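Heads up, one of the protein chains got dropped from this complex, but the rest are sitting where they should.
Our next item is subunit A:
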Amino acid sequence: MIPAAFDYYRPKDMGDVVALLQEHGDDARVMAGGHSLIPMMKLRMAEIAHLIDLQDVAGLGGISVESGQITLGAMVTQHEIIDSDALRAAAPILHEAALQIADPQVRYMGTVGGNVANGDPGNDMPGLMQCLDATFTLVGPDGKREVAARGFYHAAYMTDRDDSEVLTSVSFAAPKGGYAYEKQKRKIGDYATAAAAVQIEKSGGVCASASIAMTNLSDTPIWSETAGAALVGTKVDDAAIAAAIAAMQADIEPVEDNRGPAAFKRHAAATVLTRAIRRAWDRA
């Protein structure tokens, strides 16, 4: 648990960060809360010759809730998400989800930017952001660009972000209707055995729209368009939920690990999604 030697940088503006990334390429990584990267470095599973700490970089913090649009700076911590009344009012699913991430000590350090940018299929925020149809802002040598969360993840730890880019913020429209984030885990601090993020809008007693994303059941988060579609136009009764579950099952590809065999994970996925849909529908 002793990391290899590395150079440590603490730049103050984004221009310096991008310059360092350009200079060192693959050998450099930015660090937000460090709660994924530092353990990997201690295990020597990641050897980072140049570590760029983002905590002094201006303009990466802050939660903004304005005219139905929510923006989270990359350095916003899980604790800040839990603590923000404005955010809780505008997007309560974030509050519910963040409370299920790790433990309080980790949540004081862990950031939304690090959580979504790392590309770890175990992280909760990527699936949640896909559910909310969020947009990620990336800054690189060629300036700013925006990428949809639903198109950001290619494989485990492989994302649309270029080595010389930094994810600076996450934004999405304030969700409407009912919500739920349901997560099964072995213990506090664990990644999900299966987790489901659900947003449902109800209109005239039937489902007007539904967005469903699953976590840690494939090598990327899975936004299951067909699972959501299966609920639309229904009264979200048992048959509709069964159809949504079947659609979700076609989209996920769980693999066996210490949390259990794939068949168990599929069962757990069905259970958490059923519970999430019911809770979201009740709240819609």
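Just so it is clear, contacts are C-beta pairs under 8 Å (C-beta built on N, C-alpha and C of every residue); 3 or more make two chains touch, one makes a residue touch a chain; residues count from 1.
We take it that contacts and distances are computed from a predicted model.
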{"item": "Undisplayed chain, where the name is taken from the UniProt record, one of \"Sarcosine oxidase subunit alpha family protein\", \"Phosphate ABC transporter, inner membrane subunit PstC\", \"Two-component system, chemotaxis family, response regulator CheY\" or \"Carbon monoxide dehydrogenase large chain\"", "value": "\"Carbon monoxide dehydrogenase large chain\""}
{"item": "Residue in contact with the excluded chain [from A:61, A:92 or A:260]", "value": "A:260"}
{"item": "Residue, one of A:51, A:125, A:207 or A:268, that touches the chain absent here", "value": "A:268"}
{"item": "Listed residues A:49, A:188, A:239 or A:255, member touching the removed chain", "value": "A:188"}
{"item": "Interface with the undisplayed chain - residues on subunit A", "value": "1-2, 4-5, 43-44, 103, 184, 186-191, 193, 258-261, 263-264, 267-268, 271-272"}
